[in-house]
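In this view, the complex is presented without one of its protein chains, the others remaining in place.
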Amino acid sequence: MRSGIFRTQHALTAAVIAAAVIAPLVIADAYIHRLMATVVLAAVLAVSMNLVLGYGGLLALGHAGFYGIGAYTAALVSLHLGAPFPVTALAGAATAALVAWLVARPILHLRGHYFAMAMLAIGEIVVQVAYNWDSVTRGASGLPGISQPDLIVWTAVTHRDNYYLALVLLLLAMLAVRRFVASPLGLGLIAARDDDQGAASVGIGVAQTRTLALALAAGIAGVAGALYAHYITFVSVEPFQLEQTIALLAMVAVGGMGTTWGPVVGAALLTLLPEVLRDFAELRMVIYGALLMLVVWLRPQGLLGRGPSRWGLKLPGRTRPDPSAASGAPALASVVAAPASGPVLDGVAVEFRTATGAAPARTAPTVLTAPEPAPTGEPLLRVEHLSKDFAGLRAVSDVSLEVAPGEIVGLIGPNGAGKSTIINLISGAHRPTSGRIWFNGQDITHSETSRVARAGLVRTFQHIRLFRSLTVRQNVEAAYQVRLWLSLLSVMTRSRRYREAMDEMRVAVDEALALFGLEGVQHQLAGTLSYGDQRRVEIVRALVTQPRLLLLDEPAAGMNEAESAELARFLQEIRQRHGLSIILVEHHLDVVMEVCDRLIVLDHGTVIASGRPDEVVRHPEVLRAYLGGSA
Amino acid sequence: MAAVTLPVLIDQLVSGLAIGGVYALVALGFALIFGVLRAAQFAHGEVYMVVAFLVLAVLPWFPALGPLQFLLVIVTAAIFGAIAGMLIERGVFRPLADAPHIAPIISTIGLMILLQNLVAYLKGSELHRFALAWPQGNVSVGPASVPVLKLVIFGTALVIPALLQVALTRTQLGRAIRATAIDAETARLMGVNTARTSLVAFAIGSALAGIAGVLVGALYGVVYSTMGVTALVKGYAATIIGGVGNLVGAVAGGLLLGLFEVFVASYVSPRWTDAIVYTLLIVLLALRPQGLVGRAIPEKL
Partner (left out) sequence: MSRRPLRWVSALVVIALLVAGCGSPGNAADSDEIKIAVVGPMTGDAAQYGEDFTRGAQLAAEQINAADGVDGKKITIVTFDDRNDTTEAASVAQKIATDSSIVASMGHFTSSTVYAAMPIYKSNQLPLVVISASDPGITEQGNEWVFRVSPTNNLGAEAMADLIVSKLGLKKIAIFYLNTDFGKTERGFFTARVQANGGEIVLDEPYQPDAKDFSSSIIKLKNAGADAVYLSSYYNDAVLLIRQAKDAGVQTRWFTSAAVLSPQFTEIGGEAVEGVITNRISQGDSWDAVAEAYRAKYNDEPSPFVIYAYSAVQAVAEAAKNEGTSRQAIRDGLAKIQGLETALGPLTFDENRQAVYESFDYLEVRDGQFQLWQP
């Protein structure tokens, strides 16, 4: 609020909205009103699609189907029950969200184009059912005679009335999407887009978060469909076909994916363009296609996407599908990183804070509260006869091991010995061919990564997997959400409980960042940090979920001697302070020797030695297999 | 409805394999381009449409030499397709090589809209008669009598992928393409000229689309400006059914899709064919997220 940039931005926003409100009063042309209503309705759809496509990174090729479900539901509820618009809109939204929720379950684990195809299929099924279910939808004849939007005290009659109704809907939709995206749920959504494995590794329920986002987006599209039905007073399948989804895709991409206003700008542009080109008659769509290509060529990240145009600097790389990750963001982030501001997303500070700098009302939880001790005598982790085959090749063979509470166990062995595979098996990234894994008395052999993580077993990766389009702080907050239970409703309404949870989170994250000396870089994009800092962020991100057992896959890789020594010291410290157990896969033998209570040596997928570090290194088998040549 | 007899079944089978063969060629081209560039070519169906129109324009000059004419048509279509593909690779994909993933998708959607409407503007949006002098007539297959054309289309859709498979495994360039498809970064490090392989992959993939375009023209007896949309959606679906990046899978997926369509239309209802086929597709994906033929490759962690 004290930042000049914010004031300018908000003033601009207010001016745009004010203009949108006043314009139809000044221009008294019903055709223009009709056009404006069409633009705003398209913008609502684009905004909802942006949630899934832009922030979620999911190619939702069936989005128009949810629009159709909303429209048909509203039409049927209105025609059969004579219900007023608020009721039909709610019915439309609920049905669309419900269908999205139900169909999302079996397909959300699909990746990339498999997901896109499944969504396309759903959109197609919606259209086919609407088209052929004659007794309910009147098939190709459509449903005529739907009442105009009736808000009980007032009915939208003219195009201008409908325009205002759509405008209110658009603002609500934008608010809903922004609140979602700014919440830890939204951070989880973006995290999963950047790296779904990484997100799952800290316990983010990737499928659950995506389902929520998809349901919310479908719900918004459903309301838009309801408004369409009452506005046009007629529903048939044409507006809900693949062409509509493709148009929405173009709107979001041209405007800028993952930005607040991009979809609105894209919707306005691509809806008005054919109108402007009307005089070209048959050549109209030829020009439209050419202009679409031209815009993408000039600004592949979208008009409002961050980053330079074609004539500017290098474009953001492929690995970052989100333009908001582009080079402009960090600069802006550091500008707005006044001590008072929360995480930065899309250039808008997220309102997590209560009063500036005020201490939260409740006792601040510490980041690394000691986990309750496991039942005495029981190992925390027990792995029994674990084996894994890859295409007939045995990567891990009959490995059994145990980790006691508070113990640090080193897992060493030459390259290809199966260390990482064991980590992948324990953390749930791969399924074992045979054997069982018990954690804290629970069988987790077949649990998903995120479930394993939520149970308190969290890993890091050999190749760092940070959420590149999020800041350091947001990376940590995205992981922190596993300690929260957030309902969509609480996020949308910003309930008191939600705000309190956010206050707690802020304190905890501050503390965690301070512990690792990362306060100074907390508002930088994670991908821009030095290698050592990225490693640290990855560990903080894991720790903030309050694990009982940490699986560290080569945490010292790429660190210099001083850094790795510091890491060793630090690992001991967190163990001492919080009593958590660690499995450490590491090539830096100095680190291993210093911190580990026990070493397990692997070769060719089997355990060849196990015991106290000083004993193990003298073990003849180990010397031959591992230390013989290189140490 | 008529009883299900062997001749009827054979008839249906051949029809399904003919249209499935067209889908297979479209899918194979789509999968090849996708494999090498990791980018979806949404104007792939428009290549198929434009080539069909171009071949229709030059058809009157072709001598009526029976099977030889057919061969000539296929080769011409492949050449037109390859040229179109190279133009698209250079003009649309190359400039967006460093752009976000969505950029080439949107750009090719623009191209799709452009080409579709340009052809409609130049040639009209009505159906245009497309007839080849060969193959005509029917032939006996067991107890059934089926159109030779359908058998030829199915045969073409088997022979061409087989030739491609040989080219991809036996030639230097083919191996480079496969290496790039598996891991572009590693391929580049190992000295593969990825710029050239992507151009070649585009040329081959689009040539396949062009061939499919003339085959479907012959099958339906007409070509029209919006024919590419169906081809894209079906080709995309076939690619997914087979497993992305899996060329054998793309062919199998195409044939399977064609068979499914014909049998559902025959024994359920043509009205519900699309709804049922898409439902089956979702069920398939829920059970086998990597497609039918695709193998779940554990991701490198």
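A and B are the chain letters, set down in written order, and residue numbers restart from 1 in every chain.
The definition used in the following text is that a contact is a pair of C-beta atoms (placed from the backbone, for glycine too) under 8 Å apart; a residue touches a chain by one contact, two chains touch by 3 or more.
It should be emphasised that the depicted structure is a prediction, and the values quoted were computed from it without experimental measurement.
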Cross-chain touch to the chain not pictured, restricted to A:284, A:306 or A:619, is A:284
Answer key for A:167, A:227 or A:422 versus the chain not shown reads A:167
Residues on subunit A facing the left-out chain by the touch rule are 1, 6, 10, 13-14, 17-18, 21-22, 24-25, 28-31, 33-35, 38, 131-132, 134, 139-142, 144-145, 154, 157-161, 164, 167-168, 171, 175, 228, 232-234, 236, 238-239, 278, 281-282, 284-285, 348-349, 351
Residues on subunit B facing the left-out chain by the touch rule are 1-3, 5, 8, 11-12, 15-16, 18-19, 117, 120, 124-129, 138, 145, 147, 149-150, 219-222, 226-227, 230, 261-263, 265-266, 269-271, 273-274
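The rule is short, and it goes like this: only the chains that are shown with their structure count from here on.
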Per the C-alpha means, the centres of subunit A and subunit B lie apart by a whole-Å value of 35
Within the complex, subunit B is touched by subunit A residues 53, 59, 103, 106-107, 109-114, 117-118, 120-122, 124-125, 128-129, 132, 197, 242, 246, 249-250, 253-254, 257, 282-286, 288-293, 296-297, 300-301, 314-318, 320-323, 390, 420, 424, 429-430, 461-463, 553
In the complex, the residues of subunit B that touch subunit A are 34, 40, 92, 95-96, 98-103, 105-107, 109-118, 120-121, 233, 236-237, 239-240, 244, 271-272, 274-275, 278-279, 281-282, 285-286, 289-291, 298-301
